[in-house]
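All protein chains but one are shown at their positions in the complex.
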C-alpha cells in the first residue's frame, strides 16, 4: 500500500479518470460494466461533483446499482433511452471504431479466443455516449481492421442508432470520434507523451491537428474528491485497485 | 341463507359444476377468470378429487393463485402451454363457436356496449380446453352469427392454434364442439329439459343425435366434496354465491 | 431524484391535458384519490390506456369528460355490472375506442419497456379486434413456413399513474408482486405514484424488500394518499368498499345520478 501522491502531481489512473469525467459531462445516468475501475471512478467523481446527479450504476456493485428487474434491466434502460453514458473496450479496436471482443483469426477456429461480446452489440448502438477505454495503446490493440466486429463504430443511415462512440481513451492519449467521417481524431496527448509516439504505436489511420495539445491535469478539487469520497465508494467494488491507486482500503476512514 | 338440499337432489349450480368437472378431466393447471363461481367450483372440485392435482388459479383470489410476475403471468403461462383448461363466456355465442364480448351493432356506434374482450382473443387460441359457459340459454345469447368476433371458434389451418373450444354449457344442456366441422353437437340435456326446448331456444344450427341423453346427476361423493371442502374454499372469492348455493359462509366450520 | 410532493394535486403536474395516461388494473393498485383530483382539476382530452383493464377509474374519468380516447381490454364494474359511463360514451360515439386483448397490452408495454418497436403475439387472427386495430400488423413468421403472426406496436405512455403501499424518501416504491407496475413505469416517460405511507428506511437496502421495489430512478413524483385506492381495493392492505361501489354503480347508471355522485364524493372531498 502506497501513500497517495501530493496534490500537485497525479497518477495515470487519476488523470484518465478525470479525462473521462470531463467526457461524461452532464448526464442523468452513467452505467459502468464489469472490471472497469477507472470509468467507475470517473462516474462516481461526476456524481460527487454533481451532488447526486448522475445516477451511477456499477454493475458489479450491490450498493451502487438500483436494478431490481434482473439482468435485463440495464439493457431495457438503455434501449428505452435511459442510459446516457456507457464504457466499452476491445481486445482490438480499429480506426472505424469497430470493437472486437471475440477472437483473433477465423472465429470458428481462432488463434486466440476472448471472453465474448457481452452487451456491446446492443449498447454500442443505443447509448448516446459510449466512451471506449483501453489502457494498452499499441499496434496489437489499436489495429487497422478488427478480426471480428463485436459491434461496429458506425452504421448505415437506415440503421436505428441513437448511440455510438464519442471518444477512445488510452494510456497515451485521447481520441475523439467523428461520427460523420467514421474516424478518430487525436484530441490530446497525456503529459509526457508525444504525437510522434502516438503515430508509432497506433495501427489505424486517424486525423490529427498540426499541433496537438496536452491532456489537462485534474484540478486540485477533482483530485481531492477522487482521493476522498470517490475512493471510499470505489473500494466496495474494487478493493485492490483502490488500495493500489489511492492507498485506501474498504471501510477505512476518509 | 338456505340449507343445502339433501344428497339425493342437487341444485342447478351443482349439476353444472359437476358437468364442468367431468369436462376438465385430468389436467395439470386449470385457470378461472373473474366472475365465474361455477367454473371455479368445478376446478376446486377437480383438485379435491385429484388430491392436489390440478393446480387451480382463481384470478380473483390471493390464496388460490400462485402468480408473482404480475398480470402477464397467466398469459405467459398459457402461451407457453402451461394452462390446460380455461373458461370463457360471451354476450353472444354463435354456432361456429365465435364469442362476442364487445358490442351489439356497429362497434363504432353500437346499440349495446359490453365490457370488452379481456384475454379471450389470445387464450381461446392457446389453451387446449376452453369450456364456454353461459347460463342464459336463449336466442338472444346463442345466435346464428355474433355481431363482433372477440375471438373465433376455429381458425384457418395455417393459423397457430393449439387451443379452442371443447364444449358449451348452459342452464339447459351440454354442447360439445366438433373442431373439424366447426359446429356444436348437443351432448345431453339437463334433467327436466328436452331436445325440443333446446331447438326452440337456440339461435344457431347444431348437430344432435336422434335421441339425446340426460346430463348425469352428480355422484353423492362429488356432491359431498362440493358442499364441504370446495364450498369452504370458494367462499373466499365468492362469499355471496357460496352462501346462496351451499348455505356456507367464509370462515364457517365445515 | 423524485420528490415527495406536498399534495396529490402537485404530484399530478405531469398529467397534462391531452397526454397519454397509463393506469393499472383493479388488483394492482389504482390511484383513485389522484383520479378524483384529475376530475376536480377538469383534466381534458386524456388518451387513457389501461394495463390491461379498468373498472371504476376509467368509468369515472370518462363520465367526468376527461377522456377522448381509450385503449383497454375491458371496462367493467365486475359484480356490480357493466361500467355505465363507459358504455354510454361508446354508444354516444363520444370516445375513440381501441379495443385490445389483455396480453396485447402486456406485450406492447413490455416492448415499450425494452425500447423495441413492437412485440409479436399469437392469437388474434380472425378476430374483429384485429380487424379494427389498423395500427396492428400481421407478418409471416420468418422462422416458419406459412405462419402468420400479429405484431403490436410498443406503448410508451407520457405518464403512468398508480397507487402503491409505500415509498421511501429516495422515491423507491414498493410494488410487491404487481410486476406490471414496473413494466408500466419502465415504458412510460414519467411515472406518478400515490402511496399509503412513507417507509422510514431505504427499500433497496434490504434484499427482501428490494425484490418488490420499483427504483426511484423511474419515478417523477410521489404523493402521500392514505387509502388512496378507495373505494377500490389495495391488495393485501384493504378490500374494496362494496357498499360504496354498489352506490356508484347505481348512481352512475344515469347522467344525473353520476353528477350527484361527483358532487357528493369527488368535488366535496376538495373541502374535506
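Order of writing sets the labels: A, B and C. Residues in every chain begin at 1.
FYI, a contact is a pair of C-beta atoms (placed from the backbone, for glycine too) under 8 Å apart; a residue touches a chain by one contact, two chains touch by 3 or more.
Note that the structure is predicted; figures quoted are calculated from it, not measured.
The chain not shown here makes contact, within the complete complex, with A, B, C. Residue C:119 is the one among C:12, C:100 or C:119 that touches the chain missing from this view.
Of the listed positions A:135, A:155 or A:244, the one in contact with the omitted chain in the full complex is A:155. Checked against the hidden chain, the listed residues C:65, C:81 or C:153 yield one contact partner: C:153. The missing chain, though absent from the display, is touched by one residue of B:30, B:59 or B:78; that residue is B:78. Chain A residues in contact with the hidden partner, per the touch definition given at the top, are 34-35, 60, 62, 67-73, 75, 79, 101-103, 107-126, 148-152, 155-156, 158-160, 240. For chain C, the residues touching the chain absent from view are 107, 110-111, 114-122, 137, 139, 141-144, 147, 149, 151, 153, 175-177, 207-212, 235-236. Seen across the whole complex, the unshown chain contacts chain B at 29, 52, 55, 66-69, 72, 75-82, 126.
In this section, only the chains that are shown with their structure count from here on.
With centres computed as the average of Cα coordinates, no chain lies farther from chain C than A. Here the spacing of chain A and chain C, counted between their Cα centres, is 40 Å. We define each chain's centre as the mean of its Cα atoms; on that basis chain B and chain C are separated by 29 Å.
Those residues of chain C in touch with two or more other chains are numbered 182. Shown for chain A are the residues in touch with two or more other chains, of which there are none.
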